[in-house]
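Dropping a structure here in structure tokens format, bear with me for questions.
Removed: one protein chain of the complex. Kept in place: all other protein chains.
Presenting chain A:
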Amino acid sequence: MSETIFHTEDLVKTYHTGGTEVRALSGVDLDLYGSELTVLLGPSGSGKSTLLNILGGLDHATSGLVEFRGRDLTLLSDRELTRYRRDHVGFVFQFYNLVPSLTARENVQMVTDIAPNPMRAEEALARVGMSDRIDHFPAELSGGQQQRVAIARAIAKRPEVLLCDEPTGALDSSTGVQVLEAIRDINEDLGTTAIVITHNAAIQGMAHRVVHFQDGNISTVSTNDTRLAPSQIEW
């Protein structure tokens, strides 16, 4: 088994909204390993996005331990978290979150401008099959194309982990498959640890491991002996 990238112990996150306390994560223990493609599966509100945000350094845990390569993320300051995101993590969001006033290439350059050892924007876009739309603005791209640009943007910094939050959530089946293929290729070709959050059970077939979420905690963890190719997935 390869090395442990993320390790959490009794991870708790509570939100206070309008006087009521919401427990988004209630004591999550989880290990995620290098070069693995993990799918976090669960209904909305089960806490998987909260976990991803904490793993990605976007949010603080309320209590518990979360380690990246043995380094306790809960001890990091905001400045150190920024550094951590910049150097190690690539994000893919459900709604792509491309900057509308920048072209595909420029959206990727946003990352290559500040990352320590990035690949060229063109190369990142080629990896997701977007070479021919490189100078298009987001408004000129389909949803699937926008999401592939977002993936290119995430991988351009050669991150160690790729965190994808419902990457196909806003897409139909056939365009979603193209996006999943791009994620799988990155995982296989570059060895990037990929964590994909989804409520879409069909996607779990492409993962090495599947972590099932329910009510803020892990219900089961299963391993796929034979993985499906994205092209075999349909919803």
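The rule we apply is simple: a contact is a pair of C-beta atoms (placed from the backbone, for glycine too) under 8 Å apart; a residue touches a chain by one contact, two chains touch by 3 or more; residues count from 1.
Rule of thumb we're sticking to: contacts and distances are computed from a predicted model.
Only one chain is not pictured, and the protein name UniProt records for it, out of "Ferritin-like domain-containing protein", "3-isopropylmalate dehydratase small subunit", "Integral membrane protein" or "Putative ABC transport system permease protein", is "Putative ABC transport system permease protein".
Listed residues A:Asp31, A:Glu67, A:Asp87 or A:Asp215: the one in touch with the omitted chain is A:Asp87.
Only one residue from A:Val22, A:Ile114 or A:Ala201 touches the chain missing from this view: A:Ile114. The chain not displayed touches chain A at residues 53, 56, 58-59, 78-79, 82-83, 85-87, 89, 91, 93, 95, 97, 99, 101-102, 106-111, 113-115, 153, 157.
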